[in-house]
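What you see is the complex with one protein chain gone and the rest in place.
Showing subunit A:
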């Protein structure tokens, strides 16, 4: 099972995405986002990116999702919708699950799968090397490169976040 751990985690990832895109109430969407965030962290860590996985947990789950949870709790309604309460939501969820199950069976059974990319069965998901060059870890080098060669990207994303806050304040200010 450990050889195919990335495949299993990816399947759980897709299932939790189906879970929140079938649009239950936002509280339950946030719940499923936590699961998907944790699973995504697991996928990254299996590729050797322990720092980035930790960042996902700390910043994404522990920062952004917490704030989202608080704001949703303030704006929630008396009887929030679960996946089984509304026929439409349950139908969409089951449809997504069905498509994922069919895709997984397709991948498991046939030798070569060509949806958009060609990959040969489940074997392509097993990790043989983590991408380290042996001397230093590629993933930490990536983070270092972001702050040296990628300074422009940092400036742009920083400015976008700043303007995002301005926009949110402006939109919610009202008259």
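One rule holds for everything that comes next: a residue touches a chain if its C-beta (ideal position, glycine included) is under 8 Å from a C-beta of that chain, and two chains touch if they have at least 3 such contacts; residues count from 1.
Operating definition for what follows: contacts and distances are computed from a predicted model.
Asker: As a check of understanding, state which of "Large ribosomal subunit protein uL22m", "Dynactin subunit 4", "Proteasome subunit beta" or "NADH-ubiquinone oxidoreductase chain 2" is the UniProt name of the chain not shown.
Answerer: In UniProt, the chain that is not shown appears as "NADH-ubiquinone oxidoreductase chain 2".
Asker: Pick from A:106, A:136 or A:159: which residue touches the chain that isn't shown?
Answerer: A:159
Asker: By the contact definition given up top, give the residues of subunit A that touch the hidden chain.
Answerer: 116-117, 152-153, 156-157, 159-160, 163-164, 166-167, 170-171, 174-175
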